[in-house]
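Here the structure comes first, spelled out in structure tokens, and everything after it is commentary.
Excluded from the complex is one protein chain; the other protein chains are retained at their positions.
Labels run A, B, C, D, E, F and G following the written order; every chain starts at residue 1.
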Amino acid sequence: MNLTVYLAGEIHTDWREELKEKAEKNNLPLTFVSPQTNHNRSDDIGEDILGEQPGNLYKDDAASGINNFRTQVLIQKADVVIALFGEKYRQWNTAMDASAAITMNKPTIIIRPEPLIHPLKELSNKANVTVETVDQALDVLRYIYE
Amino acid sequence: MNLTVYLAGEIHTDWREELKEKAEKNNLPLTFVSPQTNHNRSDDIGEDILGEQPGNLYKDDAASGINNFRTQVLIQKADVVIALFGEKYRQWNTAMDASAAITMNKPTIIIRPEPLIHPLKELSNKANVTVETVDQALDVLRYIYE
Amino acid sequence: MNLTVYLAGEIHTDWREELKEKAEKNNLPLTFVSPQTNHNRSDDIGEDILGEQPGNLYKDDAASGINNFRTQVLIQKADVVIALFGEKYRQWNTAMDASAAITMNKPTIIIRPEPLIHPLKELSNKANVTVETVDQALDVLRYIYE
Amino acid sequence: MNLTVYLAGEIHTDWREELKEKAEKNNLPLTFVSPQTNHNRSDDIGEDILGEQPGNLYKDDAASGINNFRTQVLIQKADVVIALFGEKYRQWNTAMDASAAITMNKPTIIIRPEPLIHPLKELSNKANVTVETVDQALDVLRYIYE
Amino acid sequence: MNLTVYLAGEIHTDWREELKEKAEKNNLPLTFVSPQTNHNRSDDIGEDILGEQPGNLYKDDAASGINNFRTQVLIQKADVVIALFGEKYRQWNTAMDASAAITMNKPTIIIRPEPLIHPLKELSNKANVTVETVDQALDVLRYIYE
Amino acid sequence: MNLTVYLAGEIHTDWREELKEKAEKNNLPLTFVSPQTNHNRSDDIGEDILGEQPGNLYKDDAASGINNFRTQVLIQKADVVIALFGEKYRQWNTAMDASAAITMNKPTIIIRPEPLIHPLKELSNKANVTVETVDQALDVLRYIYE
Amino acid sequence: MNLTVYLAGEIHTDWREELKEKAEKNNLPLTFVSPQTNHNRSDDIGEDILGEQPGNLYKDDAASGINNFRTQVLIQKADVVIALFGEKYRQWNTAMDASAAITMNKPTIIIRPEPLIHPLKELSNKANVTVETVDQALDVLRYIYE
Partner (left out) sequence: MNLTVYLAGEIHTDWREELKEKAEKNNLPLTFVSPQTNHNRSDDIGEDILGEQPGNLYKDDAASGINNFRTQVLIQKADVVIALFGEKYRQWNTAMDASAAITMNKPTIIIRPEPLIHPLKELSNKANVTVETVDQALDVLRYIYE
């Protein structure tokens, strides 16, 4: 049974590559999709397509419409959502994607480091599973196929 | 036409009281509901009801189950959701509530200060309206009744 | 049985007042709601609340977010939607509201003059009932209570 | 990841062919579907299948039932909807399809020329992305696969 | 707890009056709604409102649009649906209403005489309860309040 | 684009075979599914699997549970539903399937002979298209692929 | 804000009365509904209304159709569901009601004694909150109104 997994969250580390490689090594029939992970491209996509905007608010709104379009297409195709929170940044897109996925009844795994237990407690409680490492998330995915 | 408005977000200022008073002065037939705004009570509610837990992770999970229960009851009854982000804290519950509300097709207003434009851009784009002040949010509510 | 009726469409004639008066004379227990019918206010509401925008595109987008918020609140509360098309203007909001209402399974009546039969044929076919006059729409509402 | 794209709107220019060719050149794994683009066939399909009808109203209703059947089948299969508005005609089917798609949570792109900014402002605000050219729409589709 | 009950089916006997009277005698807090029970009015409503149509097919389609509008409004408001089949006629509207109600997750009771057991077996199996008399249906409604 | 078509209705003529053959000749990529068309098997399936039942009511209920299971599986997989009414019998399963399909937003075609126009008028009005012959239904299916 | 609470589970103790009294003492604006708590009436309701059945299987099926009808009406009206498991019996109706409520997105509280932690672990994990006593469930309800 092939499953599509949307990988929300942290875009400044290579956790997605790590997860994909390990999934392949385990022969798990998973297709991974994700948001734009090139930060600059993600910030600039509105002006890249629509041309210069009259200020940062408008540049940001133009970019976010296109980023949200992409995310909506891919989360709707996903059977499972994994959201990884890192220690830095406010990561509201990660929280937004995880909460949207849970509300759409997508089975959801949260990966977050120990110091984030308290601020993420309500979101963790709504997700199916919360783990601390990418390896643990892989273990949960592998468990589907046991 | 009576409407119920869920007020998500910031719990360390009195913006909810301010909004309620102004709505009353304008004779808007609105009922306001909100999450637990007493921070300590919100953190302790799990142990307050279920007794001592074996560590912070478990204390937090116990509290968040009850907080999420409360939020789910009240957001489901709401016709409109307003989410206010302040400049401090990570406020992942605010992002979680706003994203859940939007996914449930609740008409949603976000209030956020100017410095948060960039990190909140995707969530702002998904909400119906984003404003900077409580007075502007009140203006939007009042517009329903014009 | 009280019902709420959303009146989409044409804002330059007084058809809403006419319908309300006739409904009252017939003692129909109906509550009518509608979009902003003051054209200038509807166009300016974005700048009225959010301040001056850097050009017409941005002024229009700011206004439309607030107009869509209002419409979403009111159509979700409605048991019935009536959409009136006049002979002038492109009236895309009327088509948008009628199509959204039908997709949300709201029982929908379209009022349109004879010359619009052809261009509105697909929308008319999806609506429950299409009539030519406000009096006929009132007849349909009255039929619920016979 | 293969995606199906429904192309609503304008049927008197060859924008669909242009978009398909460019998608192919970019090796995007997209399947495009669309309404009947032969205007006469679309107008006559009711009488073509059901025989002569007693007047234009009935001819139009017969045609529109079959056109709506086709559209409903294809939009339900679509992962993405693109709606192109031209400068001429009232194009209520385009508005109807775009609004239905958005209400069904289909990620939606609107293409419209600059002079239509104002009359389409509420629909544009509800869509995920609004652009002015077919090339820009292609850029948005391509962004899914970056 | 007040409940609204939609009474589908048979319009040539006074079973609705009988049920209402007995519900009142039992002080059950029920509001009953139903389709148009005046057979001629129901057949003529299209021409009564829209004027003469060019033949029976068109007269029937005009009437049915308005009848379906009425039914959709009232079934959507109903908490419970009761559908009574008599021994005569094909009663396809009764079957249509019962099947639509069940698909909409409305708790549904079917009343049908013993000779109809076989032809109604699949619909009976999908309904919550099938009984043979109005008194039995009343017993089921009364059971909600025990 | 492959589509699955559920063929509800009439089981005593070979209209399904006729439709399948013509679809094949037209190279339409359609998969057809249908209810059990062997009348005796359909009536006996309850006792065939569950053993003898204590009377006709119980035999019928046992059969209908299994028939409804089959229909639910297949209609849920269908992209399109066609329901054919013949001149004989009450055909309540045909009405039940058509009404359920329409309520589930399945695009639906009804085939019925001219004498059934009046008794089927409300169901015809709710379906997307109503035709009189299998060839016309095929024409409507073919129109999807033009 | 008035809320309706469905009390599933255990029918051989007076926990419902205890909960209602305490809710009243706390002036909580709650309306409580529940399944039939008279065990014999619940078992006999099928034969009480439909007459003698040919054996226990049929008597049970007749009763359960009517019990399920009642439960469906009341759970659909409920804003909150509480399910209490006792130490005796298999209580599959309690598990069925709790699981149905959770799947319908009803905020759900489970009350169960300590020895049932292990066998109920998956259901507890899906519910919002699991407590051990009626007083704790009352505390959770009261928390909504703080």
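Note that in this section contacts are C-beta pairs under 8 Å (C-beta built on N, C-alpha and C of every residue); 3 or more make two chains touch, one makes a residue touch a chain.
Bear in mind that the values here come from a model prediction, so they are computed numbers and not experimental data.
Note on the undisplayed chain: of the listed residues G:Val5, G:Ile102 or G:Ile144, the one touching it is G:Ile102. On the side of chain B, the interface with the absent chain consists of residues 54-55, 58, using the contact rule stated above.
Residues of chain G in contact with the chain left out of this view: 56-57, 60-61, 63-65, 67-68, 71, 89-93, 95-100, 102-104, 117-126.
Contacts to the hidden chain, counted on chain F, fall at residues 4, 31, 33, 36, 38, 41, 45, 48-50, 65-66, 68-70, 72-74, 76-77.
Convention: only the chains that are shown with their structure count from here on.
Think of it this way: of F-G, E-F or E-G, only one pair shares over half of the B-C contact pairs by residue number, and it is E-G.
Once the centre of each chain is set as its mean CA position, chain D and chain F turn out to be 31 Å apart. The centroid of the Cα atoms in chain A and the matching centroid in chain B are 23 Å apart. Chain contacts: chain B has residues 65, 68 touching two or more partner chains.
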